[in-house]
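A quick write-up on the structure given underneath.
Other chains dropped; remaining ones untouched in position.
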């Protein structure tokens, strides 16, 4: 399989049709937990909805506008991570991620995000990586903070989440910073 | 003609093929002035490039993802303004604008931006309007500041401009703020 | 809003999604009246059918092949008018229109058609404007006759209308005629 | 080959890539003669332009919106005939045709048009067949007149022909007329 190995426990694999059932199961079983911060959970009501996500991911991969991978931890699919958007006009990669319920607390997301930051600078030659997290999503915000990203602003009402509006904190890491101050591996 | 009348001196008109020559002339004659902050100037070398911009604008209008209008001041085309992006998932309109060289200092852009803010809230039912300006572009930043927009952050290296990277200041206005505190007409 | 002002009572506005409910209501409440001469009435059974019409209208606008506007009379949407077809090979604009039940007798359609004829010659630089009306549709035929259009022929069985075939009377106005003999404003 | 046999001398064959050279030659050698009434002659400057016509013809055939065939007379390609438009909303077929220079005077076009009229009523179940000819194109107008078509009108300035505008005479034949009064074979 085409994988990006992070360490002995952890690797990323480009999301593909073969991952549909595992990804849908992760969504379906963690519904209550996931929908607190993810706006697509309620719209994912059957495996076919996950198929659509996978097809869109492959299409984005094909035109280099994004990349989604499954996170495999000890040979189990535990979440999705990748680049929501690869902005080739301005050389900015936007990292996005989510973990299924019960997989927090193992440092998975920190390791994955560090790897994706490395990959963006080393293989995609980006000038900047951005991570956006909802203001109230403490766990998600901890990731870029732990990796040394700089908080650049709080974009108000940036996302509509099941009728409410949530603010987004924008975190940024520039290429030169990652080499100098970041927690680069 | 299909116009959005702002006051006796000023109206907007959906950009169309008939505007090509005027818009190209404005670009061509103000090249040195415009390229300081606009990343598309060097790529606009002949009227056909402006045709492409107009066709893309009409396509965006057709699928409701954006809207570009020519600014007509005393019966002369003096610039372009509109919504670079209409984000219907999150109900955010992103205003963009530029004026040809020599038309500054008449309050044109402030009046236009106020009108576009009104329109976004009143006719498009948006929840938020955003204006982004390069950090060093004092004239452009003055517009949202004058209209009571809130500065929400400085997104670093947000745009590649002829080899350099410039920071963007994000200004936001929420629907309830506009009604209460903004300089709504 | 992007409007084409005709007089104090009357303006046209490019049809957009925000007009869907008003246009559907006009269709639905005037069904019996409208279907006598309009072949799309029976196929419009729910608001989504009107959405399709609006999207097609915006697409036609984007590629300059047509233009549909809502007719606003004393701040109320009372019908649709525009160009069914803009034939840029031969410089002919084909005007089409319909009014909701109960809005006849105010001279609305004559004023609108005169405005659209002006617009076609003045802003679109057309060489000819055509209006086609079903032979038996006396009210519709009165419009071009009142404006000085020339009857050019009766095209037999030109339209299938719910199983029957109706003849079309073709009316034409040439650019030089409009300037000389027409009821130009 | 897929052919529609008219008589011992004459058949039609769906136009295909194999006909390109013969059709281009016919165009190129009859340029001066053909451009008097055909608006596409000057735009056909090399065999590749004929390829485009053929591809468009095949596309129209595929979506049933038109049909173009080469006319083969004594085993020689002598012209093009078919339906410019098949209007399935209103059950009207629009016949179009042209003959290369030097092939007039053999009754070819009359036989072909009669066959296409038969085909439209018998195999396509159309309700009407229309033939349009430029007012001054006496030879072209003679065809529908000879076949008993009814003149329905003179549409003024219906076509732009190399800068000038020409009027079109519209001829129509209804299904019941063809069976009763037409020169049906």
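Note that the chains are named A, B, C and D in the order they appear, and that numbering of residues resets to 1 at the start of each chain.
By definition in this document, contacts are C-beta pairs under 8 Å (C-beta built on N, C-alpha and C of every residue); 3 or more make two chains touch, one makes a residue touch a chain.
This one's a predicted model, so the numbers in the text were calculated from it and none came from an experiment.
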Homomeric complex, total chain copies (4 given): 6
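Rule of thumb we're sticking to: only the chains that are shown with their structure count from here on.
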Shared interface partners, meaning chains that touch chain C and chain D: none
Distance between the centres, which are taken as Cα means, of chain D and chain B, whole angstrom: 51
Distance from chain C to chain B - Cα centre to Cα centre, in angstrom: 33
Shared-contact residues (touching 2 or more other chains) in chain D: none
Chain contact topology (line, ring, star, complete or other): line
Of all residues in chain D, those that touch chain C in their complex: 39, 89-92, 127-128, 130, 150, 152-160, 165, 170, 172, 174
Chain B residues touching chain C - in the complex, by the definition given at the top: 1-5, 12-14, 16-18, 55, 58-59, 61-64, 69, 119, 123-124
